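Heads up, one of the protein chains got dropped from this complex, but the rest are sitting where they should.
Per-chain residue numbering starts at 1, and chain names A, B, C, D and E are given in the order in which the chains are listed.
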Amino acid sequence: MKKIRDLVVDEDFQGFVLIKTADVRIAKNGKTFIAFTFQDNSGSIDGKFWDASNDEIQRFEVGRVVHLTGKREVYQGNPQVKIYKLRLTNPEEPNDPSLFMERAPVKKEAMEEDINQTIFEIINPHWNRIVRFLLNKYKKEFFEYPAAKKNHHAFAGGLAYHTTTMLHLGKSLVNEYPQLDASLLYAGVILHDLGKVIELSGAMATEYTVVGNLVGHLVLVDEEITKACLALKIDESTEDIVVLRHMVLAHHGQLDYGSPVRPRIMEAEILHQIDNIDASMQMLNNAISKTEPGEYTERIFGMDNRSFYVPKNVE
Amino acid sequence: MKKIRDLVVDEDFQGFVLIKTADVRIAKNGKTFIAFTFQDNSGSIDGKFWDASNDEIQRFEVGRVVHLTGKREVYQGNPQVKIYKLRLTNPEEPNDPSLFMERAPVKKEAMEEDINQTIFEIINPHWNRIVRFLLNKYKKEFFEYPAAKKNHHAFAGGLAYHTTTMLHLGKSLVNEYPQLDASLLYAGVILHDLGKVIELSGAMATEYTVVGNLVGHLVLVDEEITKACLALKIDESTEDIVVLRHMVLAHHGQLDYGSPVRPRIMEAEILHQIDNIDASMQMLNNAISKTEPGEYTERIFGMDNRSFYVPKNVE
Amino acid sequence: MKKIRDLVVDEDFQGFVLIKTADVRIAKNGKTFIAFTFQDNSGSIDGKFWDASNDEIQRFEVGRVVHLTGKREVYQGNPQVKIYKLRLTNPEEPNDPSLFMERAPVKKEAMEEDINQTIFEIINPHWNRIVRFLLNKYKKEFFEYPAAKKNHHAFAGGLAYHTTTMLHLGKSLVNEYPQLDASLLYAGVILHDLGKVIELSGAMATEYTVVGNLVGHLVLVDEEITKACLALKIDESTEDIVVLRHMVLAHHGQLDYGSPVRPRIMEAEILHQIDNIDASMQMLNNAISKTEPGEYTERIFGMDNRSFYVPKNVE
Amino acid sequence: MKKIRDLVVDEDFQGFVLIKTADVRIAKNGKTFIAFTFQDNSGSIDGKFWDASNDEIQRFEVGRVVHLTGKREVYQGNPQVKIYKLRLTNPEEPNDPSLFMERAPVKKEAMEEDINQTIFEIINPHWNRIVRFLLNKYKKEFFEYPAAKKNHHAFAGGLAYHTTTMLHLGKSLVNEYPQLDASLLYAGVILHDLGKVIELSGAMATEYTVVGNLVGHLVLVDEEITKACLALKIDESTEDIVVLRHMVLAHHGQLDYGSPVRPRIMEAEILHQIDNIDASMQMLNNAISKTEPGEYTERIFGMDNRSFYVPKNVE
Amino acid sequence: MKKIRDLVVDEDFQGFVLIKTADVRIAKNGKTFIAFTFQDNSGSIDGKFWDASNDEIQRFEVGRVVHLTGKREVYQGNPQVKIYKLRLTNPEEPNDPSLFMERAPVKKEAMEEDINQTIFEIINPHWNRIVRFLLNKYKKEFFEYPAAKKNHHAFAGGLAYHTTTMLHLGKSLVNEYPQLDASLLYAGVILHDLGKVIELSGAMATEYTVVGNLVGHLVLVDEEITKACLALKIDESTEDIVVLRHMVLAHHGQLDYGSPVRPRIMEAEILHQIDNIDASMQMLNNAISKTEPGEYTERIFGMDNRSFYVPKNVE
Partner (left out) sequence: MKKIRDLVVDEDFQGFVLIKTADVRIAKNGKTFIAFTFQDNSGSIDGKFWDASNDEIQRFEVGRVVHLTGKREVYQGNPQVKIYKLRLTNPEEPNDPSLFMERAPVKKEAMEEDINQTIFEIINPHWNRIVRFLLNKYKKEFFEYPAAKKNHHAFAGGLAYHTTTMLHLGKSLVNEYPQLDASLLYAGVILHDLGKVIELSGAMATEYTVVGNLVGHLVLVDEEITKACLALKIDESTEDIVVLRHMVLAHHGQLDYGSPVRPRIMEAEILHQIDNIDASMQMLNNAISKTEPGEYTERIFGMDNRSFYVPKNVE
């Protein structure tokens, strides 16, 4: 069966997809419809289901795998599916939602290996123990969660993928600028977004939790470091613990972006800058992959709403 | 002996004062001098000590009580003392620095009584226990520390004084707006600035600590709440603990002022606003008390650098 | 008959309501409809009237009491009514619009008493006479007008209600900070928004007047004070009149919010801050009253577009 | 005797000058000095008077004509005079301060003629009468006051000079854009800064008055228009009076610059823009006249602190 | 035949119009329609063409003259046409698109004469030659292009019309302020927006070109000056060429508006200010011409989204 990303305009198709979002709305003519986003591991597409009955509203809920028959169209410049038929799957048909989620392009095992190798390079024993303690505590979530609800790395495994890519950048910088404290930078990279496993609800139908909204992932991971110190009997007031907490609290770079303190040590500034680069590259890739050469991307919210131009082949 | 605040221009005087600050500088003519701020419990005054020897630089250090003979003058619109003579105190003379510090205008016992009465009104048992636990842990510092290095409530006992005044305002508001959760507001008021006992170095020669600069008092008290939960075996993920953490994290009101999250519950918004009122009133009082009716105060840094007019008696 | 606020989803109902707004629009299918907001004294609700004839458009105008038969539904998360039938009232049926307007929760008489008591406490004779002169001049409007077109206190009697609540806060502050000039603060509170009786068109179908848009209520009340001085033969250049004019001109606190001068006397700063508190509390109450515990309010425009969380019962 | 502007570096000179400002300060070495600004009708120059006695401080006060003997030097890039001798004038010597003030480059009579001619072109009778009434009320001040304390047109007659130049610009624009209401634009130009005769203390030793600081010249002239309506029995609520009030209130263009409302009629926007042009040209002229071709001017505060380049002769 | 601007609500009409824009969309009911903007030389009007076939979509493309039968209506406050019938023109009917475009209100010949007269007043030979060289190179485009895609002067000939009006203003200012270098100001005015002939695609269906988006008209004209110097063998590093480049680069006034440098010579500041005035007047005229006296204009994007009031006849 064809993947969503491969469908061309006006192509009829059928196959299994995951319901990613399902908003019930009332049309101008007073009829009820469901605005769906369907997903497989190649991408996602919107589609409207007209004249939905109460029964259908309850049947087609978020997280269900369904069988969809339809036609790929375009609506206001965006792909959409005209739904011919929609039904739940039969018992013998595919129905594991996790098979239909978008995923990081690197295998979990490779990322785990990457992380583990890096931990060997964290020489300071406090940082080393705290990183291992917290990765152990949240291991399952760390490799499963996205790095965001939308914007960059908003797919299963996105958090670990973002983290390992940043480690690669971090190692290049340590190479170029030997005065950087590599242990501190790597510990900071691994922990910086770990609070997202508490801030977000999970990989499917991702939402912000209440504590995510009211406390935020920067302070959540800072609290985790503090509690890890208690558990590991490390004095949290020693300078190495203070600077590690600073790393995670300052990584958004600006007060305006939710850091309670701006970076005030060199490695915190660099952590912020490589976070920026990887987020930008991920958002740009995503937008450019949906754009033809010679055209402009849609506006990218996380990059000050700029639209980028994709040059024609210029080599 | 006359107090510093009571001296008039061109008046000669002598008496005991505390060295609050002492900066060693080199004048344009190449000579070394010490720029002092002297203090007694009525206020403070600057003065320059010319041609300081190395011996004098070491003798007249911050925190020492000294005997000062001089003349009250004015320098670029501000009071200053022309130093005739300066010497250390003799054994039989006063030398307890704490007697020379500016202090809150309310006795510690009265503030303690105020706080204790309020704790009875904190009905939620988690909040009640956390507040009592943390006040107990930092009792000495809470009643001794200033609320800031400079700006508002920058005197011994300022932290507790600021807190109790805010409790009074909080009670008026609870009276006017019964929909406010009184327990939550009072718990938030008592804890909101408690992190300053870690952020600042103490009541004398107050400086920011390293952890104060790199983590900040908002997150510091949040961490204290988290650790109190561990000690008291309270589940930190229950909603009442989440909103209490939010209260302290959000109390600066704006991301720009260092809150990692903006107020998103009603009581957090109100906590921020009464903090604002009390800080403003303290800064205004301080500036106005040094200004004649019909004149303008000096510019007040903490109030967007505005200078205020003190109306002539208009009744 | 059930009140609007008490209707539940999918409930059929009929009864008398006031037409608050009525916008004639053309649907995508080319047909004309009227987008109504209906109101009774419990609240308001939107509803669309399809295929409106020219006759119906003229019959169902703003300010008319009508008899509505319909069903309470939800449209994009907001309550709406599906209109079954709509007709004008018969002679013997209710048709006094003022009975259907939302009103301040306090009786006019109580508010009037509050104001009068306060005037006794305005000791400065100039301020006392000006306040009485202007309240007398605009007495009817002062107790009938809303404090805004939308946002906070946007209901009949809202202006007086906002004013009396602020007087209560003002008295608490005078109590806590005796250095405040109570007469000046109370006079400022009573007059600060009085210009709204010129800026706005009235309690029903409230709009900005041309002079409201081109001059604004801050300057309008300042002009009123100036003219009152002429009428009362008070020299407007004496300092007490200057500071009273400053109170009303500066009460928005920031140039950006339309004050031509920032607060530069202590009482003006405090007037601004209690105005802020009461406006915030009113907007928060309004939003929270429409929100279930455990949910977030709609975004509140007047509070930087924040959405607030309503904690579950935490006591 | 040579004028101040004509002195060259290192030139000795003597002559009569006016004391424009005189600040008494204490030097780092503890000695008292007076920081003078001396003025004649060609310009002004700073100079320090060392070791001033109390007697001298009282004798050499602002507004006195004195006889100065000194040498023209340069201090940190700015002209200054090294004072050899300073004495009060004898009875038979010049001592009329008004002869030593910087003045507008156009005679008062010419400006008066300009204004009078323009009034004939104000066809709307309300505007015509209000303009004449207020010019008559403040005639002396209007032709004597500066347009500012410093920045642009800070010299005697500056207010009228600024006004007449703006009228010339206004007439060019009316010519180019016939849709502009000439009467309204001219009335707005003449009145826009008239409040400065209340905001400022006068042409000599110009300071802001208390009402200038607390109310400001925009609202002050608005009040004057309102009172003129009372005196002339014109109804202030007719639309022509509303737009005239709007013209003066909106002429700073931005809320940030102290206008309580932004321009919302075409003529108000244009009034703001020609005010801008004339202020810019005056500040640029002033700065450029003190700068050699091929050099940069000092930073101009009123133009966002920019320094301008003066091109070498390029024709 | 009636012009578009003259049609009244509910009036039936037929005639020839130009298709200015044509967006193909899908309605909520799944049907395809074309959202047209039709234009004649009096103005433009929107209209929807329902149930468009693929054939019709291809036939009715932008830039075609068509025969339209319809009725003038109002949709959400804006004029629109209800389309009864639409067909291509027959061979003998009008079909020259250029006859249907909105045009500057001044003839090309008059503008050309204006420009040529001004060039005589550019005395500096370098500036004179560069201006003539570039006007010659882009003569056709200069008199045909609009000055913008939308906002101000968005009609055929708008660029030249904007330029000549600015020259008139420039001459008034040179008259009032003789210290301005007239040659430089006029050369700057003529060249300042010339880069728009490269930045925009033309007078019909105006779009930004890729080089327009990625380089911008300020730098594009700067490059043209540089290349003109090469062609004319003028040394680009002489000061007169440097200041001319500065004029065009700085004319947006602020970095925020896309100038890489802020104005730093007097004539560059003035060029910016008269550009501002003419753009404002053009936008105001355009909006006011569509508004009844006593009403407010639509919000004007290019003027900070303000809506302006059109006073009733007040003379």
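One rule holds for everything that comes next: contacts are C-beta pairs under 8 Å (C-beta built on N, C-alpha and C of every residue); 3 or more make two chains touch, one makes a residue touch a chain.
If you're wondering where the values come from, they're calculated on a predicted model, not measured in any experiment.
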{"item": "In the full complex, displayed partners of the excluded chain", "value": "A, B, D, E"}
{"item": "Sole contact to the chain not displayed, among E:S259, E:Q273 or E:N286", "value": "E:S259"}
{"item": "Selected residue (touches chain absent from view) among B:A104, B:L200 or B:L214", "value": "B:L214"}
{"item": "Residue in contact with the excluded chain [from A:T37, A:T69, A:N151 or A:S280]", "value": "A:S280"}
{"item": "Identified contact with the non-displayed chain, of A:S183, A:T206 or A:S259", "value": "A:S183"}
{"item": "Interface residues of chain B (partner: the chain not displayed)", "value": "25-26, 28-30, 210, 213-214"}
{"item": "Positions on chain E where the hidden chain makes contact", "value": "210-211, 213-216, 218-219, 222-223, 226-227, 230, 236-237, 239, 242-243, 245-246, 249-250, 255-261, 264-265"}
{"item": "For chain A, the residues touching the chain missing from this view", "value": "123-124, 165, 168-169, 172-173, 175-177, 179, 181, 183-184, 239-240, 243, 262-266, 269-270, 273, 276-277, 280-281, 284-285, 288, 303-304, 306-312, 314-315"}
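We adopt the following convention: only the chains that are shown with their structure count from here on.
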{"item": "Joint neighbours of chain C and chain B, given as chain labels", "value": "A, D"}
{"item": "Chain labels contacting chain C and also chain D", "value": "B, E"}
{"item": "Chain at maximum distance from chain B, centres defined as averaged CA atoms", "value": "E"}
{"item": "Type of chain A:chain C copy interface by residue overlap (half), same or different", "value": "different"}
{"item": "Gap in Å, rounded to a whole number, between the CA centres of chain E and chain D", "value": "40"}
{"item": "Chain centre separation in whole Å, for chain D relative to chain B (CA means)", "value": "44"}
{"item": "Residues of chain E engaged with two or more neighbouring chains", "value": "28-29, 309"}
{"item": "Touching chain combinations (by label order)", "value": "A-B, A-C, A-E, B-C, B-D, C-D, C-E, D-E"}
